[in-house]
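With one protein chain withheld, the remaining protein chains of the complex are depicted in position.
Chain nomenclature is as follows: A, B and C, assigned in order of appearance, with residue numbering initiated at 1 for each chain independently.
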Amino acid sequence: MALPVQNYVVIDQGEPPSYLKEYTLRSWLLTTDHKRIGLLYLFTIIVFFAIAAAAAAIMRLNLLTPRGDLVQAETYNKLFTTHGVLMVWFFLIPSTPSVLGNFLLPLMLGARDLAFPKLNLLSWYIFILGGAIVLYALLIGGVDTGWTFYTPYSSTYSNSHVALMAAGVFINGFSSILTGLNFIVTTHKLRAPGMTWFRLRLFVWSMYATSLILVLATPVLAMTLTLMALERIWHVGVFDPALGGDPLLFQHLFWFYSHPAVYIMILPGMGVVSELICGFSKKRVFGYTFVAFASMAIALLGFLVWGHHMFVSSQSVFAGMVFSFLSFAVAVPSAIKVFNWTATLYRGSISLDTPMLYAIGFIGLFTAGGMTGLFLATLGIDVHVHDTYFVIAHFHYIMVGGMVMAFMGGLHFWWPKISGRMYPEFLGKMTAIVTFIGFNLTFFPQFILGYLGMPRRYHAYPEQFQVYNVLSTAGASILGLGYLLPLCYFIWSCRYGKRAGNNPWGAKGFEWETASPPPVHNFERPPVQTEEVYNYPPPSHEAML
Amino acid sequence: MVIIAQIQFFPDQASKMAGQVDTLLLWLIVLTGTVTLAIAAVMIFFLAKYRKRAAADRTPPKTENLAVEVTWSVIPFFMFLGLFGWGAKIYFDESVDPKNAMEVHVIGKQWMWKLEHLQGKREINQLHVPLGETVKLVMTSQDVIHSFFMPAFRIKEDVLPGRYTTQWFKATKPGTYPIFCAQYCGTNHALMIGQVIVMAPSDFAAWLKTGRETVSVAQRGEQLFHSFGCSGCHAAQAAVRAPLLEGIYGSQVPLADGRIVNADERYLRDCILIPNTQIVAGFDPVMPSFQGRISEDDVFAITTYIKSIGSSPPEASIPNR
Amino acid sequence: MSKNRAILYEHFSDIEQQRETSTAGIWVFIGSEIMFFGALILAFSVYRFSYAREFAEGAAELNLLLGGINTAILFTSGLTMSLAATANRMGWKGSTLILLLTTALLGVVFLGIKVFEYHEDWTKRLFPGPGFNWTDSDSPQVQLFFVLYFIMTGIHALHLIVGVGVVVVIAWLALRDRIHAGHFMPLDVAGLYWHFVDLVWVFLFALLYLMGGTR
Partner (left out) sequence: MNGNREAIEALGTYLALLALLLASIGFRWLHLGGWEPVGLLLIAAVQGALVILFFMRVSASSQLIWLFAGGGFLWIGIMIVMIISDYVSRPWWR
């Protein structure tokens, strides 16, 4: 079957230069091109990911033995704080929105750039500043509170650089807010002619939903951390039980941000996977409106469930029940998405290229993560597994199994567009499989560990837990390989990869109609959306029975 | 192969509640497992049948189908509703204050558990309890937030500074089970572990008598009630008009601002430490705060004493001054 | 009149789209700011609800007169800012400049009075910490009130300082004819931010100053 390749860009000497044409450092550091800023983010988050992953590796090695012989308790505590802070705020949250979102959102909307290009560059610099402060805090001794900064430990008892770390995260928050603001306004105001709301790509819907959370939740975190840091510096504060303050208020405010933040991390992944599933089954997604509205429903309901992090914190029984109920409710739109993706495959024309393998891996792991989320939403079970390795396993299934798989899938899918080159397909497929196996070996044993009662953030543990910890560490080493390989072959492909045409996958969408890599202003002439989105032609006859 | 012999899939099950939680867990595993496997099976089937090179019927199907969408939204929703109700039932049962429970006081501090039985017997990182008796833990922290976690009973509850939290269990199987601190509390968080030792009631009674002679917590509380000067006002004959404390525990107390509160341990504790936030209707806010002047141990003792004078008539229980 | 032409940035297709984009942008930002102050107001509400008596005692210590004057000053600055936007769009350069500078000046006066108030609070030893002097030492929650008071007014003052800076820059741009009747969005956007800072103060004033009873 011939792929419907659309080649609208006429290749002659009049072809506008690619956005990668200029090489000077200055041209990168002062760029307002959304595509270049996306790449700037990519380079930065790889650095943060590497540091955070190294911290995880040391932790897993330490947990090989029950007594935790490798590092001291204090070091271990600083390691998991480093891992949490960097992974959450400096890798997962910016990963898909700031890298793929920045690169793709204007392309998918048919716009020349984001609404506020200078603000976009500013948000990268703010990100760098926040990251620099956090790295500085790590270098001068680190922080041992965990990424959750619970008071009164963080505000009074910890002897580490909590305030500095909080300042770094606070500053980073502004980067998130500005990115979210830019995306919301761009989606509202810069759509190409004919691009109605129901012709938006599902990735755009998910970015829009994510941005709403970024804008509405992040300031609450900023204020919460400010109050915590002020209490630490000032020695009197609003969460201090001695003044009648309530440490639970900190938890309420913290999770009012941090639970929606979980959806900041997973919604973009869902958007990417929707694109991959359509692109590789050459078919319009099943139930477009439901998938799109499910993104919005998750964003809205996601704001109402934070209290499930506090079922055993002594919040009221009534609040516990309300939050449990709402947590089940938010699982419905997630389930809708999974069902719709599966139904999209029906009568498709499926090719199992690397991005598709990642997408399928995502659906499997996300489903497992989502199902165990139901366990945690169930009050009676949560009382037992709360703050144990069960929780760790659950959210790594969502964050790593879900989000990172989707990010890798997206990166492979759009790499030809980003770099103009193909990566080695066989290595790509191998990597996807290695990652899937390594991931499951690392985190599945942790479910059992959790139900057995091993609490999280333990640098040493009773001997009966050792078997599962050894399995987990073994898996982590395989997983590490799965992350190192793409780094190598992506770099290799920049120079030696096969040239990708405008549309190597035969996929639908504005970004595939322009050159690879795209010209500075994205499109040679402003595109117009004349048909429904994902309007793949029916397969030719020989492909049918 | 010592390690292989240690492999376990389920933690010890040492209370009725643990059994209930495990039953719910198994149901959840079966239910979610079935759904997950079904999705996987359908997906793999589609992936195989409709792979690009395979010949298959590819007549474009409808891409919007309201009936299907509603079906697969509503069915999970009702399934979730059932799970919610079941889980909530267990949670509610766990949170209801048990009647006639044997009380143990727990103080968490970095990084140890201090426990005290009402008979005055104290332990550190160990909790001896009799088999088949309901045990209620009244817990507070001296520094940061901890969490008292006993996997064998499938319960945990955070232990907070400046407040009492409670949890209860009824052990049904003798043995030694772990206690963990589940809320990260600083450097040696991982070492803040201990043991619950469930013993036959007779052994427990014998155990209580071992060691040094002790006075009961209520007796200690009574002494403190006098030495801190509480009895100077809270007595029938006192010159200062203050509420009488006999029978106050468990009663409904009307407050000056119109609210009515249940006088439980938390209320009594707050009245000692931050008295002016909960003035009893008809009284002046004259009580000094004891915040910073009294240890958590002593607050426990005094509240226990006040609870112990619940049923006695006022004249008999207040010694003459 | 060529200097009064609108400026269209290259990624927009027309001037109307560019204007709507600016307005939408600042409103999203304001939405974010609402949540920022919202967290603070929530913390205050929780404690105010729990410790009504102590918080009323704390509020009674504040200088209601100065607070009221400051509120009136901010309202006046809101009026001048609003008029400045109108004048600019009508092309009245002189009035625009005078109104903008008045707005900035009123902002500075507000901050001056606020500093005076802080000084008064300091001498009354109402600043939380070791020196906190509260006759009724049995109500530690009063200190909680002052912790929140200083944080809330302090963060508001920071926003106002930023606002004054922005208004001064806008005035300078207007003087240099880089903002004018044809290119008015920067002034309107700055105005929206200024009004938002006023808006926050309205609620801070009600929560902090007014709920002190008639003592």
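Note that a contact is a pair of C-beta atoms (placed from the backbone, for glycine too) under 8 Å apart; a residue touches a chain by one contact, two chains touch by 3 or more.
Quantities reported herein were computed from a predicted structural model and do not represent experimental measurements.
Trainee: Among A:119, A:216 or A:533, which one is in touch with the chain left out?
Mentor: Of these options, the touching residue for the absent chain is A:216.
Trainee: Of the listed residues C:11, C:114, C:159 or C:195, which contacts the missing chain in the full complex?
Mentor: C:195
Trainee: One chain isn't shown here. Among C:13, C:63 or C:82, which residue touches it?
Mentor: Checking each option in C:13, C:63 or C:82, the one touching the absent chain turns out to be C:82.
Trainee: Even though one chain is hidden, which residues of chain C still touch it in the full complex?
Mentor: Counting only chain C, the missing chain is touched by 20, 23-24, 27-28, 30-32, 34-35, 38-39, 41-42, 45-46, 48-51, 64, 68, 71-72, 75-76, 78-79, 81-83, 86-87, 89-90, 92, 191-192, 195-196, 198-199, 202-203, 205-207, 210-214.
Trainee: On chain A, what residues meet the omitted chain?
Mentor: These residues touch the chain not displayed: 188, 216, 220, 244, 248-249, 252-253, 256, 303-304, 307, 315-319, 322.
The criterion applied here is as follows: only the chains that are shown with their structure count from here on.
Trainee: Can you tell me, using the touch rule above, whether these chains form a line, ring, star, complete graph or other shape?
Mentor: Topology of the interface graph: complete, with all chain pairs in contact.
Trainee: Among the chains, which has its CA centre at the largest distance from chain B's?
Mentor: So the farthest one, by centre of C-alpha atoms, is C.
Trainee: Which whole number of Å gives the spacing of the CA centres of chain A and chain C?
Mentor: The separation of the two C-alpha centroids amounts to 36 Å.
Trainee: Would you pick out the residues of chain C that each touch at least 2 other chains?
Mentor: 50-51, 54, 140-141
Trainee: Give me the residue numbers in chain A that touch at least two other chains, ranges are fine.
Mentor: Residues 242, 244.
Trainee: Contact residues on chain A for chain C in the complex?
Mentor: Against chain C, chain A makes touches at 111-117, 177, 180-182, 184-185, 188-190, 215-220, 222-224, 226-227, 230, 234-238, 240, 242-246, 249, 253, 256, 521, 526.
Trainee: Using the touch definition up top, name the residues of chain B that touch chain A in the complex.
Mentor: 3-4, 6-11, 20-21, 24-25, 28, 32-33, 35-36, 39-40, 42-43, 46-47, 50-52, 55-61, 63-65, 68-69, 72-73, 76-77, 80-81, 83-84, 86-92, 94-95, 110, 143-145, 147, 149, 151, 154-158, 160-163, 165, 178, 180-191, 193, 274, 277, 291-292
Trainee: Flag every residue of chain B that touches chain C in the complex, lowest number first.
Mentor: Going by the criterion above, the answer is residues 257, 274-277, 287-289, 291.
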